[in-house]
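Please find one structure pasted underneath; my questions will follow.
Note that one protein chain of the assembly has been removed; the remaining protein chains are unaltered in position.
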Amino acid sequence: MAKVVNAQIVKNLPWEDRKEGDFLPVWRYSKNPIIKRNVNRTVERTFNSGFVPFGDEFVGVFRGDTYTGIYKLFVGRSKDALNFTLEEEPIHFVDKNGNPLPDTRFSYDPRVVLLEGSYYIIFADYFADVTICIAKTDDFKTFTKLEYPFLPNCRNGALFPRKINGKYMILARPSDNASSLFGNIFISESYDMEYWGHHRLIARNNWANWNGVKCGGGPIPIETDEGWLVFTHGVLFNCNNLVYSMGAMLLDRDDPTKVLYNCENFLLTPQELYETTGHTPNVVFPTNVLVGENGKLAIYYGSADCYTCLAFSTVDIIIDYIKEHDCLSK
Amino acid sequence: MAKVVNAQIVKNLPWEDRKEGDFLPVWRYSKNPIIKRNVNRTVERTFNSGFVPFGDEFVGVFRGDTYTGIYKLFVGRSKDALNFTLEEEPIHFVDKNGNPLPDTRFSYDPRVVLLEGSYYIIFADYFADVTICIAKTDDFKTFTKLEYPFLPNCRNGALFPRKINGKYMILARPSDNASSLFGNIFISESYDMEYWGHHRLIARNNWANWNGVKCGGGPIPIETDEGWLVFTHGVLFNCNNLVYSMGAMLLDRDDPTKVLYNCENFLLTPQELYETTGHTPNVVFPTNVLVGENGKLAIYYGSADCYTCLAFSTVDIIIDYIKEHDCLSK
Amino acid sequence: MAKVVNAQIVKNLPWEDRKEGDFLPVWRYSKNPIIKRNVNRTVERTFNSGFVPFGDEFVGVFRGDTYTGIYKLFVGRSKDALNFTLEEEPIHFVDKNGNPLPDTRFSYDPRVVLLEGSYYIIFADYFADVTICIAKTDDFKTFTKLEYPFLPNCRNGALFPRKINGKYMILARPSDNASSLFGNIFISESYDMEYWGHHRLIARNNWANWNGVKCGGGPIPIETDEGWLVFTHGVLFNCNNLVYSMGAMLLDRDDPTKVLYNCENFLLTPQELYETTGHTPNVVFPTNVLVGENGKLAIYYGSADCYTCLAFSTVDIIIDYIKEHDCLSK
Amino acid sequence: MAKVVNAQIVKNLPWEDRKEGDFLPVWRYSKNPIIKRNVNRTVERTFNSGFVPFGDEFVGVFRGDTYTGIYKLFVGRSKDALNFTLEEEPIHFVDKNGNPLPDTRFSYDPRVVLLEGSYYIIFADYFADVTICIAKTDDFKTFTKLEYPFLPNCRNGALFPRKINGKYMILARPSDNASSLFGNIFISESYDMEYWGHHRLIARNNWANWNGVKCGGGPIPIETDEGWLVFTHGVLFNCNNLVYSMGAMLLDRDDPTKVLYNCENFLLTPQELYETTGHTPNVVFPTNVLVGENGKLAIYYGSADCYTCLAFSTVDIIIDYIKEHDCLSK
Amino acid sequence: MAKVVNAQIVKNLPWEDRKEGDFLPVWRYSKNPIIKRNVNRTVERTFNSGFVPFGDEFVGVFRGDTYTGIYKLFVGRSKDALNFTLEEEPIHFVDKNGNPLPDTRFSYDPRVVLLEGSYYIIFADYFADVTICIAKTDDFKTFTKLEYPFLPNCRNGALFPRKINGKYMILARPSDNASSLFGNIFISESYDMEYWGHHRLIARNNWANWNGVKCGGGPIPIETDEGWLVFTHGVLFNCNNLVYSMGAMLLDRDDPTKVLYNCENFLLTPQELYETTGHTPNVVFPTNVLVGENGKLAIYYGSADCYTCLAFSTVDIIIDYIKEHDCLSK
Partner (left out) sequence: MAKVVNAQIVKNLPWEDRKEGDFLPVWRYSKNPIIKRNVNRTVERTFNSGFVPFGDEFVGVFRGDTYTGIYKLFVGRSKDALNFTLEEEPIHFVDKNGNPLPDTRFSYDPRVVLLEGSYYIIFADYFADVTICIAKTDDFKTFTKLEYPFLPNCRNGALFPRKINGKYMILARPSDNASSLFGNIFISESYDMEYWGHHRLIARNNWANWNGVKCGGGPIPIETDEGWLVFTHGVLFNCNNLVYSMGAMLLDRDDPTKVLYNCENFLLTPQELYETTGHTPNVVFPTNVLVGENGKLAIYYGSADCYTCLAFSTVDIIIDYIKEHDCLSK
């Protein structure tokens, strides 16, 4: 039995049991989507976001696609991790001295992690072209932008929740300046979150499979006694469109540049109307996971670039499934 | 309070009030779509069309996509502006001498306007490539093609319903010979509807916004005491497809080449299944507006290149919203 | 009244009568789709497949898109031609000597035909690039691959169910090595199923129509006393995506290189949510037909690269419709 | 024998006789190119330009590609039509009231014509996208921009040197906003050079031939007693690049919308190193013709977007060749 | 020492010795190109052609790109294999009964082989799309088209000069309907030149090398006691254009589907101005070889889709080079 380690265990985790006879490793919340369109007077759609337990509620940073069509970041709050309220004013960042920074053209797809007592937001930002940005907050009111870890173009950054061997580690998916038809997962490390190096490739896209053109990181990695559980997204291109699915792999706990198992199967692929239709059809894109007791997982994912959705599993089920369908051992 | 001027006020305008708590400027008809598929033995789908009060009914010209896949124009009629009957034989045009013209390869997206006692149809026609055609009818039986106002490639023409300063005025969206990934709105003028000139650019596409790749005119402009209310469409390109939304702007009443306000927000974007799915997913495309009493507006739009749909608003709500979200003053 | 000739007449053919007032030549089964997603522990989706009466049941070869995203062939069985069970292990082919062949990268879109006492599977296989493969079985347990009839790239092969003038005949749609934006139907012949020649073009794609970019063969041709009834698929490209519809034509019974009638209209186009949404939106793709008494036809088609669906018609209705809408006589 | 009518006959026309045995209708100047690179301190390359006899010299407007890479218009002068001096400061236009206009992003490919006592410059200008601009000068010092005759995108305008039936006439090649892979020749008319209409298509590109993707107008049409002699350019696309060649046709003298003959053969195609290599390889692009005595023609063309070149022929040779190789009569 | 077998040995073979110090396996004729532009009154360029000793001269079939831009086939003759005269009228084919066939849109890149006492022409022809055609002549006056061996799209056919194991064999390079960015070499066989089968892949394009996107057959294979010597072309795509080079491989004499050696190096790549510039820059494309005494080879190749060129080598030098740089043994 795999055990989650070092995680913030959420007591009131949203939960539904798997249905009798369902043999799939991840199952959807019956009331999906949990956040629908027309969120408030500024935000038409919110999805691909991250949040954490904070005091007696959940607080996070949300991608909000506004009525102008552009995407920015907004603070959102929830009591139950099911019903959320988003602020109507986007986040305005400050620099290390607390001085206001000019807003960039866009920001999107934030992940949030508690690391050494502060909260870090990792998101796609506009720095000449799109690249990963890391920002820091203690109160979800003041957000300080740190140095860009990478040159553009880069997306889907996910910081590990603790230093490993004295170094911060981050996942990244380099891309081009448009909707890249390629994408691999790299891992990089840093002593100070200012200078990054020791880049390693840990997963490639896989011709003709569900991750045929791209694979990229998703939520913050989850530490277990069997290794780091990393949920990913993969993309295939069929003759009509891209399809985004959810995958997973397991990295070595002490050296995450070593991939122990990489699941050949997707865990979840667009099947429901709220996943197959909308602004960008056929997108399942996980960006946040809450961990409950007994390894219960509440997996939050964006669907169709429209909705925030929820699915469930347990660490055991996922890790067993990854091992059973490991493609490294073939 | 903005007042509609010079309009044919429709007494029995289809109408539903906005729902309590709905803060959006345009709201959908609860029984959408009003025209579904398999319209008759010739036409599989009708949408992006124009019609006007005519005698004791409504008569118009409809884009009909037939069972062969090609698109032609058909006369359609309705008693209530909700239930329509389309003819099964497409319109065959005559020249100025009343002689039959050969059918062109296709015709589509007609707008209809009463102007100086006659009805003008403005539509996309095949003249070497696609371009705007103007035709004239008094009885919706005989349709006379006038000179093409522009060289190809051009689409989305909308004639103003009266001469301004002695000149006819028309909106146009120049394009290329395919599904252009660009599009701006121009206005041109003519003394005689034969020779056109004094072309002016009035709106550009707007990077990364809902009208990121194209913006174009929609229904016939509506004259108000605050200016010409122009509904538009805008198009963005995400990584999977194009999304067509509805927008609006306000032009100077005496000189429509002057844009008073241009709404930064879309007014309506594909959200319902009849808009997000179908022949061309994610299309909301307004082409006709009926004006009722007290500034009530019945806005007809095509959805997904499949259906004819209806939405409501009032001149006041729209103009306030345009002013509140004006992007020219930023 | 057209009569089906030489067909295996299915007694317990699934059937529903056409609805009162429905003027369309093909009508859908009310309980579509008949095979939904998550088919079994290996196959997520099955569609575009072929099967035949075999003993007291129906047996066939099914395209199965697995949880890895790749597509392979699986044996499937049914008692009623409505409920199917697929094997979880894909078919592994042998050569003419019965020796196992290595699995190819992928195989898809099989058709199945009884010919001279054996069952032939015609499908898209990987031979340097995609090309048509013919395999043979007597028991649906051992499948022997024959010589590839054509150089790549080629798809949508359909063998005729008997020799004509002493020669086997096959339909094929040459393509390129990707999602070709072109496609025409050719017919080729062979004395021995090893060497093929006398290639003839019988149908071309038709600009701006429902088969504007591609047309290709579908199920095994059905012999009638009026000629060979050939169901086809056609593809158009609109500004947002490809749309796959079903068509039909009638070939000369003694010389199928002669097209007697080619229907200008499609017979079925994506309209239902299970056709307009899914893995590949807007796909109706017929690959199998069962023939009942009195010319009743149960037409099986894949929808949205997701589901196996069923529609009905009769030989009479179809042939009348083809003649009424013939494009060759125009 | 065809006779040039209404032309400015140039006495000191540059000239070389055709070589013995040369059967081609146009022959190159032996000292080509007449203007090489590094023209002056502003202009690196000049080509695709127009000029006329003016006083005792030749004056014209030249496309100058500067050391920044951008293309602007410059006044150029020559005593002998072989050696030219270009100004180092680009032309700055004024409006009808003589007020300076802001420079546009670029201007290129000017033609110059004497019409009703003034000189008109027709060139590609930036108006939202590229479109044809007409400017007027009497002294080649002050240049007044007139109304844009057409909506963008449009290029290769050529004004006729006199009114015909009371109307100005112009050739145009509509295009898209980039390097269009299509192009046809239209002719339009105007009473006042402000409002244009009565657009007619006079020549289409011709699949797989030298003008397979585009054809467009070139120099100012030359009036002869047999009709208007129009030199054109045509473009083919082979697997490696575009190739621009020179063609010609003959239009009815009283109604230039009627094409009398259209030459199926090109007249000149890139063969010399100064045509096949350079900034844009394989370009022969005629934009100016001087007429001498006895129908002698000095045809100036840009080569490889690098050089100004010269070729010779006579009206007789050209018109005979056009008639001999007419494609309309086939 | 490799020995040519079964070849027509040409006594007066054009020849130049390799220059002192030249270490390359193929060397150019010092007077290249041997056929320049403006070949006659119909043909502007001739290249990529085939010819054979015939009586006391050389006769062949030549690709002629005419002054209209289209490419057809012409008979050409030479006394010395250096100076050629082409007919001005293209070849018009007849069917097996001697009845004239309609001209197809285009024909190009012919190879010519003496086989069982007749001459066969293998070329790219227009049959719905481009495909390989085989025609037969005994006198180079009457040319009879045989059945198309393959479905389109296919190019670069090369028949072997004799039956092997009782079967005709041909090389082919399947392609798409445009300038394919892929291409592999297949070999197929036939008992009767009507029905073809037993297709085998013998060479693939090779990522990032000189044959990175395509490889295809060239001249008629040359039989030696060490195997069939096959000259090929390979194509790479750099950031600016395609580059066509010459390669070679050695096939098993008794079973040419077996590749004995495949040369990793190109033998000749565009270096001279007549190869790097012209209608299609950077093309070296071998299509004909004459064999002299002592294994001397006169290799004819088209350059830049403009010129007919000549290079030399010997069977020994080539075969040694192929073995030395074999990529199969790596």
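All chains are identified by letter, namely A, B, C, D and E, in their written order; residue positions are counted from 1 within each chain.
The definition used in the following text is that a residue touches a chain if its C-beta (ideal position, glycine included) is under 8 Å from a C-beta of that chain, and two chains touch if they have at least 3 such contacts.
This structure is a prediction, so every number in the text was calculated from the model and none was measured.
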Key: Candidates A:Y148, A:F237 or A:Y274 - the one touching the absent chain   = A:Y148
Task = Decide which residue listed in A:P53, A:P110 or A:P174 touches the omitted chain of the complex.
result = A:P174
Key: Which of E:N211, E:T224 or E:T287 contacts the chain that the document leaves out   = E:N211
Task = Touching the hidden chain in the full complex, which residues of chain E are there? Just list them.
result = 23-24, 208-212, 234, 236, 238-241, 243, 245, 264-266, 269-271, 273, 276-277, 281-282, 325
Message = I need the residue numbers on chain A that touch the omitted chain, in ascending order.
response = 127-129, 147-154, 172, 174-177, 180, 182, 184, 186, 188, 190-191, 194-199, 201, 204
Inquiry  = I need the residue numbers on chain D that touch the omitted chain, in ascending order.
reply    = 37-38, 41, 44, 66-70, 105-106, 179, 241-242, 273, 277-283, 305
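Here is the rule we use: only the chains that are shown with their structure count from here on.
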Message = Over half of the residue-numbered contact pairs in common: that is the test. Which of C-E, B-D or B-C passes it against A-C?
response = B-C
Chain centre separation in whole Å, for chain D relative to chain C (CA means) = 56
Ask   = Can you list the chain C residues in contact with two or more other chains?
value = 241, 273, 277, 281-282
